[in-house]
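A single protein chain has been removed from this complex, and every other one stays in its place.
Order of writing sets the labels: A, B and C. Residues in every chain begin at 1.
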Amino acid sequence: MTTSAAAGIVPPGLLAPAGGWSRRHPLLRQAVLLGGVLLLIAFAWEAAKWLAGDPWRIAIGGFTYTHTPPLAWRIASDISLPHLWTIVATLFDPVPGGPPLWLFLTGAAFYTLRTAFVGFAAGALLGLGLGIVFVHSRFLERALVPWVVGSQTVPIIAIAPIVVVALGASWISVAVVATYLTFFPVAIAAIRGLRAYDRRAGELMRSYAASTPQVLWKLRLPASVPYLFSALRVAAAASVVGTIVGELPSGIPEGLGRAVLNFTQYYVTAPERLWATVASCAMTGLVFVGLVRFAEAFLTRGRYRPAAV
Amino acid sequence: MNKSARIAGMLVGAAIVAAACSSGSASPSAAALIPVKLQLQWVPQAQFAGYYAALDQGYYTAAGLNVTVLSGGPDVNNLQVVASGGADLGVSWVPKTLQSREGGTDLVTVAQVFQRSGTRMVSFKDKSIVAPKDMAGKKIGSWLGGNEPELFAALTKAGLDPTKENVIKQNFDMVAFVQGDLDAAQAMIYNEYAQVLETKNPKTGALFTPADLNVMDFNDPSIGTAMLQDAIFARDTWLKQGSNADTATKFLTASFKGWIYCRDNPQKCADIVTKAGSQLGTSHQLWMMNEINALIWPSPNGIGQFDTTAWNQTVDIATKYGILKAAPSDGAYRTDLAQAALAALGSSVDTKGASFQKLTVTLNEGGK
Amino acid sequence: MTAAAARVPQPGRRPGAGHAVASGRLRALVPPVGAAIVVLLLWEFLLQALGFAEFLLPRPTTIVTAFLQQWPVLQKGIVYTGGEALAGFLVGVSLGVIAAFATARWATAREALMPVAIAASSIPIIAMAPISSAWFGVESPLARIFIVTLMVFFPVMVNTVRGLTSVEASALELMRSYAAGDVDTFRHVRIPNALPFVFTALRIAATLSVIGAVIGEYFGGPRYSLGIYISSEAYLFRYPNAWAGIVCACLIGTAFFAAVLLLERIAIPWHRADGRDA
Partner (left out) sequence: MIPDSAIPAAAAAATPVVEIRGVDKTFATASGGVVALQGIDLTIRAGEFVSLIGPSGCGKSTLLRIIGDLTGPSAGDVLVNGKPSHRARLDRDYGMVFQAPVLMDWRTVSRNVELPLEVMRYPKADRQARSKRLLDLVELGEFGDRYPWQLSGGMQQRVAIARAFAFDPALILMDEPFGALDEMTRERMNLELMRIWRETETTIVFVTHSIPEAVFLSTRVVVMSPRPGRVNRVVAVDLPQPRTFETREERRYFELVTEVREALRGFEEAAAVDEVVDARIRVEGIG
């Protein structure tokens, strides 16, 4: 049930991407696709500015170009949507008393990523543990799953200050906030995945009079791996968000949280700095999810084909 | 089979490694110094320059203290942090500290650093809002959450009902104001007001100027609803423990020295704050330093001392407009520590700044 | 053991089995309700004993008292914030499903959109707050609806695409053997196959949408909206009130969740919640 390859003969193009160079170089393909999408976004972005942004003027050497857009949309103004070149240029502007913005953001991203990773690992273990408990006890599942679901309806931004005050303003409480966002998708996927083993294999294990831990270890856990990994990808992105949100009340200055805070407060004077920070949050999430994807490909070599989506 | 074991193992291992990496940064502290944690009410900026200067100039160390300054932010309740023991001392506005007492804390204000309110209502000239009564029927921005009493008091004084007026929660940025979504917006003279002046007017392509704006000052006698702002507070239980009261006095003395240093060296102090991790632009930082100095100096009774009239006005407004349910109980503030700190500074130091003169600061685009 | 029993053919519902089913449903309610009572009791008495001050986490009884007292204000907030969440939910879900349909046929388009989805889900809302208020204005509920849409869109799209594409190859062959066109294949195979996945996404979206609206309001909006109420009351140290607001947010989220579950029962009666779902 996990293998799409064994599922049968598939008309080409319906399920799998077409062959050729892109199939032989999946990494290159990803890069090209990402580049394409970014180009498309950039094009749409500047097209909106050209059509309905604020007037602009470029002067390169003796050549000046002035453009007055025919329309004026609020969402395309310089405050709403700064020019891409302004955003790129601001990356090379130094942060007051510090390195250029790009270097500062990279450092902040790494700091955040490290905390996120702790929260992610803790959340993954917690989620998996809960999943294991729940598939073995219908009673506990019935009793506690509503609380697990309910926990996710509490706005994290309301929880984060409590965690930070209770545990002290340190990276540990930030990681706890990240854990809070991470464990949920993993727990849900674990419940599903740990039940997704082949019924016949289950009967086989019964015929061996296998113990519950043996069934768990040899059957349930392996069956849950694809489910877990797709949840871990979701969790990776969530842990980045959780970390940034946790950094706000913790007052930690090194991470992306502080950058977000600073640049949101001064958005009106330098919108491009917040946009650059938003982009680096997005990149951080992408990198983390990419790492999980790599780990998945590495650990499950040949076992199953990871889902494209 | 073993793949799942490997995955689980990897996760555990990774957690341990990451934990080990993240924790090794505690600096070795000198054993002789008394550790003190100060919780700010916002991120590092010149608003707190005195503390950073005391840190930078070694005033705290000289007083035998090892001070850690904890940053605040929009999602940090600094009062909550101190009340639950996450820090020893904090900086907050007086009415907020009083409110927290009604919420069950034992926080005591021990020094009143700012002598004036820094809050303003700004509006563009064409809206013709020059007095509180002009805000009738307008879109009025406020940060709410304890930042509204001065505004509400001014509205009520002008015969308006703040609960019926169109008060909109504004974010901690000035986007809504500049975009024209708000007719009048709250702004701190040392920060948001400057932000507007650092922003290009999309119509002209040049920066906004003070001439574009009407500014209402709550300190103005014609409005007269200013309330006490940045003050230093601590837990009563903490103050009564061991020699903590003495520690607090030492902290106040060194902090006052820091503020005096900043009064005399505004540019250096702005740089110190920037070095401490504030990411504000150079001109913005200096502007803030300058305006903060103007909120402190002159201090007619000496820095950090209470002005009973101002205190009473704050309490009156707060109780009148339901910010406080009742007048604060005794012990909401104590004057002895600040007085002792002032005495410890000695008479050779100018603690009043009677001759203080503001600088003229030019703001650049984006505060650079 | 529940799982091992699944594949056994089951007799249809016997006439007169209704009574047994009803009492079974009642019995199923025992564990969650019991757990709720235990958790609330622990919260009421243990946290206090452990030294959690009321201004950190008030006791349930305090919160309930505040809730009843503040109901007139909270009521307005529930309607306003719930409305924003619902609007954002509907817009986000519609756009997500449409995008999924638009890209379901082209693996390349899907692959290209994935990084965008991941990237977007890694941006904290607080970073979007000034941007969305620059776009739509701080007063307009559109700012929050936009944030909710953004949060809901990608999980819905990703799950729907997964549902539309994870069709058994033999089912597609069967349709091919009928010379069925794309429209028929979508109607008879891909869409029904995607429904359980879509509903999984809707469950996520239900809770996300309320959170998105509440957090969006932290950064602007009318005074009585839940997010502003919660943050203001917390700043004013009226924690019981703030928690009453949080409880309201949870209630809306839970109500949305329950509505989705109900809809799911009606829309996909064939679907069994035994782990085979999306």
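Rule of thumb we're sticking to: contacts are C-beta pairs under 8 Å (C-beta built on N, C-alpha and C of every residue); 3 or more make two chains touch, one makes a residue touch a chain.
Everything numeric in this text was worked out from a predicted model, so none of it was measured.
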Q) Pick from C:26, C:50 or C:179: which residue touches the chain that isn't shown? A) C:179
Q) Which residue numbers on chain C touch the omitted chain? A) 9-12, 168, 170-171, 173-180, 184, 188-189, 192-193, 195, 268, 270-272
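Keep in mind that, in the parts below, only the chains that are shown with their structure count from here on.
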Q: Name the chain whose C-alpha centroid is farthest from the C-alpha centroid of chain C.
A: B
Q. Between what two chains do the most C-beta pairs come into contact?
A. A-C
Q | Whole-Å gap between the CA centroids of chain A and chain C | A | 19
Q. What is the distance, in whole Å, between the centres of chain B and chain C, each centre taken as the mean of its C-alpha atoms?
A. 39
Q) What is the distance in Å between the mean C-alpha positions of chain A and chain B? A) 35
Q. What residues in chain B touch two or more of the other chains?
A. 74, 77, 80, 84, 171-173, 175, 179
Q) Which chain A residues touch at least two other chains? A) 74, 77, 79, 157, 161, 165-166, 245, 248, 261, 264, 267-268
Q. Within the complex, which stretch of chain C touches chain B?
A. 53-56, 129-130, 133-134, 137-139, 217-223, 228, 231-232, 234-239
Q | Contacting residues of chain B [partner chain C, same complex] | A | 74, 77, 79-80, 83-84, 96, 99-100, 102-105, 139, 141, 144-146, 167-173, 175-176, 179, 181-182, 323
Q) What residues of chain B sit close enough to touch chain A in their complex? A) 1, 3-8, 10-12, 14-15, 18-19, 21-23, 40, 43-44, 70-77, 80-81, 84, 86, 171-175, 177-179, 195-196, 198-200, 202, 205, 271, 274-275, 277-282, 284-285, 365-367
